[in-house]
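Shown here: the complex without one of its protein chains, the others still in place.
Chain nomenclature is as follows: A and B, assigned in order of appearance, with residue numbering initiated at 1 for each chain independently.
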């Protein structure tokens, strides 16, 4: 059983996070709220999202799984204004999610979740922890996008750097410790990542949000930020690329 | 003879109405104003538009017909601001319409109207009459657009409904009598229509306009609304689809 009401804005945030990696997703609900774990089709990135029941206006659920076509949900939510209340009800018999906004009801067929895996979040020890304003990170990524397909994330005790080196051009984005929200980096660390994935992950970061990056040496990066005014949490993991010695 | 001045805004409304169904159109003018009747190439929908001479700033005409390439006129009007005065003059000898806006004159070749038919508006007895805010109707259509190619319009003494049922999903838009401008529906009626046509017809509805729908059982729908601040009238007719018994 799952039955909830939420502001459209909150559901749009969830959809933005999930659609950065997958088209279809299995949401797990229980009495405490909703969680989702998904790996992209190329197995390069993982998202781990949780939305507490207090992020909803009303929330009642037993433990169940709901498979959703994210594009369809996104499309429907486009019709709703940020403050509109969206009414969600799981029709278990007909395997549908019934969504009501104002005068409009959409009955949406659910996706079969039996084949969908439950990815495990790996336990990683990442030494450097960088907290940075979301808009700064986004600005740095925009500047890098035309130069190369890869981006190096670098931290040391003095600051944080994103570095993008193409055949012709280079882009460097540097923030010294004082211009970051916070920085813990006992040593120098550096890992290389596919730029497009990293850029996609930032699409769901709202303006004004702080992003926490956990970084190691040739290790995955962990990116964390909150949604729904702090009542939801997002964690992304992105696998590193091996740097050639050239 | 045809010679008139109109605010660009008024002509843009006319162009919006006509372009929803046809690319080329024959306008009939006489001393009282301008009328147009056209059927779309697939013979599924008809538009019947009239614009009284008091919708114009100046208007002088003998009875004549003017064949216009609607795209060209639309393009030219894009250059004009809503309040600009557009000067129209029919050059019968050169078979052109001369249009002046400010410093710019466009001499537009007219289309030969000899082959263009004069569709008759069928006399239909449609029991249900629904008056609804244009923006409500548009909102309901937007929600339906991704679910199916057809939309059912339904009325009964209690209210009005648009229903769209695809293989996977369903969308229902319901307005009870009290949320409509007015409703006369002695019995239950329902007809099915091609969604794209119905959606196109709404493109010319200005915000704040009331739309009147005349509806029967497996009958065409008649849609009426005014343009040019009430000095022009638009009537669309759209043929129904036969519902399969599945």
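To be clear about the criterion, a contact is a pair of C-beta atoms (placed from the backbone, for glycine too) under 8 Å apart; a residue touches a chain by one contact, two chains touch by 3 or more.
Quick caveat: nothing in here was measured; it's all calculated off a predicted structure.
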Subject >> Contact with the hidden chain (one of B:104, B:124 or B:181) >> reply: B:104
**OP:** Pick out which of A:84, A:136 or A:196 touches the chain that's been left out of the picture.
**Re:** A:136
**OP:** Have a look at B:27, B:76 or B:160 and name the one touching the chain we're not showing.
**Re:** B:76
**OP:** Taking the full complex into account, find the residue in A:12, A:90, A:175 or A:190 that is in contact with the omitted chain.
**Re:** A:175
**OP:** Since one chain isn't shown, list which residues of chain B touch it in the complete complex.
**Re:** 72, 75-76, 79, 102-109
Subject >> chain A residues that touch the omitted chain in the full complex >> reply: 136, 139-140, 142-143, 146-147, 168-175, 179
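Everything below uses one rule, namely that only the chains that are shown with their structure count from here on.
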Subject >> Rotational angle, Cα trace of chain A fitted to chain B, multiple of 5° >> reply: 120
